[in-house]
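One protein chain omitted, others in place.
Labels for the chains are A, B and C, by order of writing; each one numbers its residues from 1.
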Amino acid sequence: MSDVNLLYTEVEDDLRATVRKLLTDRCDPARVTALYDGDRSIVDGLWRALGAELGLAGLLVAEEHGGAGASAREAAVVLEELGRAAAPVPFLTSAVIATLVLRDSEDGTGLLGELASGERTAALAVPLSLAPHAALPAVSVPDGRLTGTVTSVAGAIEADVLLVLADGAVYAVPAAEAVVTPVISLDMTRQLADVRLDGAVGTRVVADAETAVRDALAAGAALLASEQVGVAQWCLETTVAYLKERKQFGRAVGGFQALKHRLADLATGVESATAAARYAAATLAAGDDDLLVASSVAQAYVSDLAVFAAEEAVQLHGGIGMTWEHPAHLYLKRAKADQIALGTAGAHRARLAELVDLPAPQ
Amino acid sequence: MSDVNLLYTEVEDDLRATVRKLLTDRCDPARVTALYDGDRSIVDGLWRALGAELGLAGLLVAEEHGGAGASAREAAVVLEELGRAAAPVPFLTSAVIATLVLRDSEDGTGLLGELASGERTAALAVPLSLAPHAALPAVSVPDGRLTGTVTSVAGAIEADVLLVLADGAVYAVPAAEAVVTPVISLDMTRQLADVRLDGAVGTRVVADAETAVRDALAAGAALLASEQVGVAQWCLETTVAYLKERKQFGRAVGGFQALKHRLADLATGVESATAAARYAAATLAAGDDDLLVASSVAQAYVSDLAVFAAEEAVQLHGGIGMTWEHPAHLYLKRAKADQIALGTAGAHRARLAELVDLPAPQ
Amino acid sequence: MSIDEHGLRRRVEEFLAAHDPATTERLEFLRARYDAGLAWVNYPEGHGGLGLPRAWQPAVDAMFDAAGAPDNNRGANGIGLGMAAPTILRFGTDEQKQRFLRPLWTGEEVWCQLFSEPGAGSDLAALGTRAVQEGDGGDWIVNGQKVWTSGAHNARLAILVARTDPDLPKHQGITYFLCDMTDPGVEVRPLRQITGEAEFNEVFLTDVRIPDAQRLGEVGQGWAVANATLSNERVSIGGNAVREGGMIGVVAQTWRDHPELRTPELHDRLVRLWVEAEVSRLTGQRVRQKLAQGQPGAEGAALKVTFARIAQQLSGLELELLGEDGLRYSDWTMVRPDHVDFTGRDAGYRYLRAKGNSIEGGTSEILRNIMAERVLGLPSEPRVDKDVPWKDLAK
Partner (left out) sequence: MSIDEHGLRRRVEEFLAAHDPATTERLEFLRARYDAGLAWVNYPEGHGGLGLPRAWQPAVDAMFDAAGAPDNNRGANGIGLGMAAPTILRFGTDEQKQRFLRPLWTGEEVWCQLFSEPGAGSDLAALGTRAVQEGDGGDWIVNGQKVWTSGAHNARLAILVARTDPDLPKHQGITYFLCDMTDPGVEVRPLRQITGEAEFNEVFLTDVRIPDAQRLGEVGQGWAVANATLSNERVSIGGNAVREGGMIGVVAQTWRDHPELRTPELHDRLVRLWVEAEVSRLTGQRVRQKLAQGQPGAEGAALKVTFARIAQQLSGLELELLGEDGLRYSDWTMVRPDHVDFTGRDAGYRYLRAKGNSIEGGTSEILRNIMAERVLGLPSEPRVDKDVPWKDLAK
């Protein structure tokens, strides 16, 4: 538990540089903001470049299935960068969660290969808000056909394949078999959709849904923390840079002590969040028994910290941070939605209390 | 509910001035500090001056029983001043709580008159930490003699008479009939004692203990908030004055913006606490139905605020606030003990949730 | 002529008897009410009032409301009623009061406020909009850009501060004007916010012409006049009049409506915030009682800081409570709302809109400075810009 490397390796630093360069070139904040007015034109090209061309779609897939065979540590670094850019791509939903649902299955390996190559994109049909330890939703299979509704599914709009829980198993359902209705979302950089199945045909790809899905969600929660760290880092760095430039009362605003102390506290929080997220990623990468604790600690701490960072960014930018033009709001909405995603901080604290023997009052 | 006067009347201002003058003259911080080394010489004379000579012992007692017939609003002003001075007198325990236990009883009027004159001093035998809505402790009366132990009783050391719960009633027991063992207390300005009765003889003074004691404790909680306001005001004012004087880096420390903002927040809190405490006192004075809400709101807010004020005072005084010589520690200990007294802020919030229909999860 | 509360009531009754709200034309009714001194009774006679205590106004309003009298467009003219009017009353000439106050109160002329600038922000006195006079006593020609102007697209008039002498230190070279928004040099552009709406505007001023008669106060005295305006603004924000008013009422209702969403940690946070909202209500009540007694204080600043904090924490909590539903939003379409309701629309809107509460009308940071210096008497920041000509300041 104590000797885990919480820093970044050289390989990880190189991966970060590559991803950051691509996002700097191709993930323009104005085009991201356009998502809120229904212009989703940025999504496909960006995901093709990241997922297929850069190979991130297969980052967590074993080499024998056409993937990069990398670990959760590398996926975490990618997520930090996606968070920093508020990037609207289905990496977490397809390349992390859906991929991990399929990873240990025999039946799903064909699909896994297609996901790894970026040929197809998948989404697990559960509400984004679902905590790893909560009750799993399922549709019914009265006559071998899947029927039912799952609401607020992330990545469904971008998905060719939906992974649907039914009858204790996971079924792969082509998106064309489902009615996918986009939802006006608080965070349009990860727009949700309601999924309706009405006698849809699916392929059974995982026999034991319970284990596979819970593990994938716990891993997703562990790695979401890195995305949240990226969001928080952007907020801190952008705010510090702005306050060094912005003059009020004849001085740089960042020189006023009350703001300095707040930024010092925020920086302390971002450093702490980084440590928590790194530990969760490293624990996941190592298959360590401490994963459930690490994952819930990371979500309990980093979810709230990222929201705090975004709120401080808006406030400390003054009026400009309240405008549609300034990208700060993209991060506020992403942070707030991420806080609810995969269980709120409160839900993870409640889970932790059980895991570490701090019993609630009976 | 809305038109209650939350300011101070002229009569209240005059009362405050009188009490403050006496405390300035006779409640020297060095002698208060000496309580921690076992020197209790300040207590008797100070209480005689306040209780008997100034007549505060009978403030809440009707004129027909020899009291001043004043209202809870005046008692609240006295408590503010006692808090400001961290004064070690049994006003809250005898002149408020014990007095209110007896006030509506027929049998207790003789004792009530003695309390009003300051001839005798009483204490209700319950732990200081007891919340008004918690289960009441009681001793047994196997053969008409009282037997049992009550721990952590405030005011017991100073009391001539103990009001003891037994058999659904309240008994007046002469202190000489009990074994009163002083406790080394976190707050030696309100030192506790364990009370042991071993076949003690008592007089039944209140038939329905439940109502009388709960009402007295709720009133005590409502008024304790004013003592806590006094503690908080002392902390704020002393800290502001110190930081205007204290120079560091060539400037008054109170001019550094981070501290200015903290003090502004603290001042906001003290103003808010004053409003909450005034409302509780006024509601009690008026016999308003909103008393239970007002009392728990005041305890929920002011208890924590007073601790916060004392903690800020210690911190913002720097090293000097950590020394035995400086009186700040008297207020820190009083504030922390007051937070636990008559129910923690958390206990009052839990009670409020029931009172105002914000149900806890089942 | 001084009248008591009873006399005032009778006067309202007499007015209503003479002007039946059911049959009198709306504007005619409002003008008559103004002329009868029953508009704002604390204003002087001849300007819509009777020189009576402000505290008597609510009873008058209640009587008019009960009689079904027309309202004077309060919702859309908050800046006119709350900020422009008291400033004109205090600093205006007789002609200005005569010209502007009646149509302001009746709602015929809606006002907006041209104070904030992109380059100045919290440091309002650093403003750069220039006003140059055409000869002694001539018109003023104004050029510059203003921002955060709510209602500019509906306003007929504006209160405006502009720099008239860049060679003086920043607080000294400012003058206060009443600006005609129909001037062809005034361009109003919607300013979209993080909620998706454009509740505010940017206003571009190009060679806008203002007669010297529409200058309020002396040349160079604009900072003092503007401060009077701003202190009127703050008193009006913060503190609910009734228990569970405002954001706490909304979130408490969500809690009561959704037993299935409750968790212990959310319960604890909600009850804490309920307590804070209730205490802030009591604090506001106490501040109003102090003001009514004439006790001064900058507590309006504290009320506003607290109001913003509680609204933000509650609206954030509500989204977590809603969970999955908290991830959904009503509508991102850009609209220009006529009316803003902090607690309206959906939970997502409330969360985002509440972020503005600690910025608009003085940031919480600036208000904390004000409290520390004016209430606690702590030293002000070392000022590097106090005696420097405005034109030489770092920008």
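General observations
Everything that follows uses one rule, which is that a contact is a pair of C-beta atoms (placed from the backbone, for glycine too) under 8 Å apart; a residue touches a chain by one contact, two chains touch by 3 or more.
Note that the coordinates shown come from a computational prediction; the quantities given were computed from them, not determined experimentally.
Touched by the hidden chain within the whole complex are the displayed chains A, B, C.
Summary of contacts with the chain left out: across B:Thr99, B:Ser129 or B:Gln228, the touching residue is B:Ser129. Checked against the hidden chain, the listed residues B:Val4, B:Val307 or B:Leu358 yield one contact partner: B:Val307. Residue A:Gly255 is the one among A:Gly69, A:Pro182 or A:Gly255 that touches the chain missing from this view. The residue from B:Ser185, B:Thr238, B:Thr268 or B:Thr283 that touches the chain not shown here is B:Ser185. Contact between chain A and the unshown chain involves residues 1-2, 5-7, 240, 243-244, 251-252, 254-255, 257, 260-261, 263-265, 267-268, 271-276, 278-279, 297, 300-301, 349-350, 352-353, 356-362.
Residues of chain B that touch the chain left out of view are 36-37, 127-129, 151-152, 183-188, 192, 246-251, 256, 258-259, 307, 311, 314-315, 318-325, 328-329, 332-333, 336-337, 339-341, 344, 346-347, 349-350, 360. Seen from chain C, the chain kept out of the figure touches residues 264-265, 267-268, 382, 384.
Note that only the chains that are shown with their structure count from here on.
Chain A and chain B have Cα centroids separated by 52 Å. Mean C-alpha position of chain B lies 43 Å from that of chain C. Multi-chain contact residues of chain B (touching two or more other chains) are listed as 257, 260-261. Multi-chain contact residues of chain C, defined as those touching 2 or more other chains: 263-264, 365, 368, 381.
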